[in-house]
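All protein chains of the complex are present and in place, except for one that has been dropped.
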Amino acid sequence: MTSQPTGGTVLELRGVGVSFGGLVALEDVSLAAAAGTVVGVIGPNGAGKTTLFNVVCGFVEPNAGAVLFEGSPLRPRPHRLASQGIARTLQGVGLFRGLTVLENVMAGATHSARAGLVSAMLGLPRSDRDERRLRDEAMTLLDELGVAEHARAWPDTLPYAVGKRVALARALVARPRLLLLDEPAGGLGGDDVDELAALIVDLPARASAGCSVMLVEHHMDLVMKVCDQIVVLDFGRVVASGTPGEIRDNPAVAEAYLGAEVQS
Amino acid sequence: MSTTKPAERKTVPVQATRSRMSRFVVPSPLRPGEGSTLLRHLLWVAVAAVVVYFVSYGIDPFRNYQLATVAAYLCVTAGLTMLTGLNGQLSLGHGALMACGAYTVALAQNEFSDRDLFGPWRLPISLALGVLVAALAGALIGVCAARLRGPYLAGVTLAVALVVPAFTTRFADLFNADQGLSVYVDSPPAGLGPYFPPERWQAWIAIGAAMLSLLIVANLVNSRFGRAFKAVRDDEVAAKLVGIHVARTQVLAFVVSAGCAGLGGGVLAVISQSVSPSVFGLTLSLNLLLAIVLGGLGSLFGAAWGALLLVLLPYLTTEVTRGFELSPRLANKLEGNLPLAIFGLTLIIVMLVAPGGIQDAFRALGRTVRRRWRRT
Amino acid sequence: MSEADVLVVDKVNAGYGAVPVLRDVDLTVPAGTITAVLGANGAGKTTLLRTITGLVRPSGGRILFSGADLRAVKVEQLVRRGIAHVPEGRGVVAELTVDENLRLGGLWRSDKADAKKATAEVYELFEPLARRRNHLGHQLSGGERQMLALGRALVARPTLLLLDEPSLGLAPKVTAQIMALLKQLRDTTGLTVLLVEQNVRGALSIADRGVVMSLGRIVLSADADQLLADDRLRHAYLGF
Amino acid sequence: MDRFIFLTFDGLSRGAVYAAFALALVLIWRAARVVNFAQGAMAVVTAYAAYTISDAVGSYLVGFIVALVGGLALGALVERGLMRFVGHANPLNDVIVALGLVLFLTAVVGMIFGGEYRAANQPFDTSAIEVGGIPLMSRYDLFIWGSVATMVVLLALLFTRTAIGLRMRAAAFAPEVSRLLGVNVGRMLTLGWALAAAVGAVAGVLILPTELGLHPHAMDIVFASSFAAAIVGGLDSPVGAVVGGIIVGLILSYVSGYFGAALTPIAVLVVLLAVLLLRPGGIFSSVRARTV
Partner (left out) sequence: DDAPSTGGGGTAAAVPGVTDTEITLGTHMPLTGPAAAGYSKIAPASKAFFDYVNANGGVNGRKIKYLIEDDGYNPANTQTVVRKLVLEDKVFAILNGLGTPTHTGVLDFLKTQKVPDLFVASGSRSWNQPEKYPTTFGYQPDYTVEGKIIADYVKKNFPGKVVCHMGQDDDFGRDSLAGVEQVLGADGVKSKQKYVTSNTNITPQIQAFKAAGCQVVISATIPAFTALSLGTAAKLGGFRPQWIPSSVGADYTTLAGLLGDGKVLLEGLIAPGYLPVSTDAANPWIQLFQKVNKEYNGNAPFDGNVVFGMNVAYLTVQSLLKAGKDLTRESLIAAVESGGFKNAAVGPYRYSKTDHSGIGGMQMGKVTAGVQAAFGPVVQTDDAAGPVTEYTEAAAPPPANGIPTA
């Protein structure tokens, strides 16, 4: 069921266009992300990066084009995404305030929960077993990301970096084959960014939950370090795409996005 | 240049603060290595049942009636606190859902007794039907509610609360309009003896129903569905992304809490042996809301406090004012109004001093006491 | 502490409820300088800014602005005294339009013409905002909101600007632009800036001084050049 | 046809009444993000004050002014003395305190004035002007419409054109940011409550002559219908309150006229659902919020 397509294209966008009222947010965007790679999407503010993610997730209905996931057309509906094999983190932290860290991560595994309504209402052993399994999976992941000690804490009390990791754990526990990260390094300090970079680079190769990654980020160090391929958006259009090296040397990108004095 | 020693850098920089904080963190309902949810909750129920059994022998019939009323409300507040507290959906129309249960029970009881059907199972079957009908109505409202938020949901459910009299008038042949129906209720089983007060029997029925409702809500809250309820309340976008169908979850919460309301309404019909539309008006719906917020929103203990308050507060305010000797002129003006004023004032004061409700206040008190205890 | 110190934080302690966060924080900010406040997540940087503007009540210590104790000043009075605070996390009023948000920044000012001019400057600076004048705050992208929050503070023409991670979510080019602007404002108008940043290098490149916080204390305070130049210090305190 | 025309005009004049009161609800929602369940009870209090004084003085105008000023004062008092201290452990606390206030105010009014209905006099002739034998609107109805229109225009101007309006809106949405921008949030809240209560009080004295009369519960039903009207129109929009008021007024009139008064609550529910399922934020709701 979760056979890992090797080598193929995990996500493909064909001529996607989005407009809000009169405002064109995306125009004829086509791109392909190879399985087992990390693809970065960069571009000026308001270029349409988040909107691109929203199209893939079904939060925004494109008015043109198609989205293909693992070769077949995707009619994205946000709540079906997880079971289709796509997970996403949000800008900021986006944890459920009223759930503990552990519960947050367990919630991430919702689509693999099997206990039915009746067994849940009656508190039958079937439901308990299911819960125990989810809890174990969640604990394992928290442990892998080094935040297991916070399992019983409330999200509001977490240091920011820990919160971001928990959010990542919540996305990973669903065992996605494609992970969309929206500004994962936003607000993180230097060390934390490095650790995050290491983590992301590892994701495609991970034994337990190997997946392809697509990320939007303004933190150029991170992008350059982790991405196999980079797509640059400006005014809703793809203006460049290539390896980190190619992008860095692309004068148009430097002009529109990086600015005169390139931050390394 | 100042020269403090550089702090050790770790992923978790504020370790000291953190661990102190985590002491206040209420343990997640899922403790590692615990046993069966059902057994644990059944144990609670059994303890409560035994306590109530003895209590019901120790008090007079009127107190038993009050106990039964509390239990009937508890059926409803348990479901409502789940809906409003845990799932974030405000309902001002649960009185109407209680009416669904109550009228179904009334019609079923009368019909069954006319035809002499089902023997000792008559009441459970009627109540089950009441739950079913209320749950169906809840599903209908829930489907609409799932699209609405905040005051818009409040407005629609308020409108729901107001349609009960219209329905009973429109279908007067069935529901007998304002006058309502009387409900056939079997007398207590002969085995309990000839002088067994019916109020005590009613209290048992009501407590049984309340325990059932609490058991189911508690189980549900502790399951993945409970997690989904809270997730939807906290962040709909994130909830969708983890694979929760937001609308369906909201409808589910509505249906379950409507079922609880149906049960409560049915029990109320049984203990008062009558149903009429004005019982289930807006006042009742608002009172239910008062109960769960005053008790402590989102907590089943809070729901219990709330149900208790709903019965005791009006009673006590009246008793208190009864103590005053008033001249006839003053009595004409104050009688009735004085208890209401005190009731209103009490609500306000409780909300001001315990914004998290009674349960929360007790929890805070418990913490303080424990801290003091440790210190000495 | 000298005449020229526009802001003095003196032995300030603060926290949330029973949880202490700031412990005996001492900080002086000379007028017309940029001070970068650095430190890991959770070190208390945001709390420091919030304490200065009175959003968090200090449990001890003094905060002096141009010699006056800020603890006696109401939050809503600060902007009139020349203090602007851009809070963490895009403090945009999401239900108001871009234009209204900017107007809000200049509301307190009596010089309406200048407020208009300042608004125009902001639109010039952040060109994406100019295209979205009548869009509601919540329609904006993350970076656009950040621009709006910053722009709104600039409309107020403050003398002391407290910025909490202004580069968060902004494209590198815009970040550089903002840093350059801060520098320019300091040089031309004598603006004083207290800048909390994760983008350490960017911040230090324009700052006069760098202050490093850890566990709610200020553990290092040095000239920015020195911090950038001294590898040992940088490694120990800033981790790069 | 005659009946239809008559019912339409009847609905319009009732609509004015709901619009007037819905305006107060919209105002408080915009200023403080609460649905003020105590609005009706507060309007009753000011109405008693207004009628007592206008009876004593013998001038309608004086009563009107008393209501207006009393509303301002009562609104400010409720905010300063009560709502300000309500904790926000959850968003329902406001509602519960408002409900407590309703009980308290009605009880106190009942103690002072008794539960009897009192006649509410009006300044104008209430006889309907007849056109072709069909009674259409009375001069008093026109007076109500005029007052409502004036209030809508003034409020719209206040909110969209003035700095105070901008401050009030900002304070309601983002109190902390507003304070940093120099907005005195506390004062804005007080002002919002005072204005809303004043509008409610004026609506109250306008409405009462068309109702059963003045008694402690005189505004209960009006509150429910007006709440529906405000929701239909969209709680954020003064114009929405008027349109919502008209819709609810017309529905009530047509349904009572053609199908019987008992069915009106069902009709209101149906209309609410019909409108809100299409536009979950009311007819005049603004753009849907971007959530991601």
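Note that the chains take the letters A, B, C and D in the order they are written out, and that residue 1 is the start of every chain.
Assume a contact is a pair of C-beta atoms (placed from the backbone, for glycine too) under 8 Å apart; a residue touches a chain by one contact, two chains touch by 3 or more.
On a predicted model such as this, the values are computed, not experimentally measured, just so you know.
Just so you know, the chain we are not showing touches B, D across the whole complex. Of the listed positions B:V279, B:L294, B:L313 or B:A354, the one in contact with the omitted chain in the full complex is B:V279.
Checked against the hidden chain, the listed residues D:A24, D:A107, D:V199 or D:V242 yield one contact partner: D:A107.
The chain omitted from view is touched by exactly one of D:V153, D:A261, D:A274 or D:V287, namely D:A261. Within the complete assembly, residues 57-58, 60-62, 65-66, 69, 162, 165-166, 169, 177-180, 182, 193, 195-199, 268, 272-274, 276-279, 281, 283-284, 311, 314-315, 318, 327-332, 335-337, 339-340 of chain B touch the chain that is not shown. For chain D, the residues touching the chain absent from view are 2-3, 6-7, 10, 14, 106-107, 110, 115-121, 126-128, 130, 133, 135, 138, 210-213, 215, 217, 220-221, 252-253, 256-257, 260-262, 264-265.
Simple rule for what comes next: only the chains that are shown with their structure count from here on.
Ranked by how far their CA centres sit from the centre of chain C, the chains are topped by B. Look at where the CA atoms of chain A average out and do the same for chain B: the two points lie 40 Å apart. Computed centre separation for the pair chain C/chain D is 43 angstrom, with centres defined by C-alpha atoms. Here the CA centre of chain B is 48 Å from the CA centre of chain C. Each of the following residues of chain A touches two or more other chains: 50, 57, 59, 90, 159, 161, 191-192. Each of the following residues of chain B touches two or more other chains: 9, 13-14, 21, 237. For chain B in complex with chain A, the residues that touch the partner chain are 9, 11-14, 18, 21-22, 25, 27-28, 30, 32, 36-38, 41, 86, 215-216, 218-220, 222-225, 227-228, 230-231, 233-235, 237-246, 252, 256. Listed in rising order, the residues of chain D touching chain B in the complex are 29, 35, 82, 85-90, 92-93, 95-97, 99-108, 110-112, 114, 224, 227-228, 230-231, 235, 262-266, 268-269, 272-273, 276-277, 280-282, 291-292.
Against chain A, in their complex, chain D makes its touches with residues 291-292.
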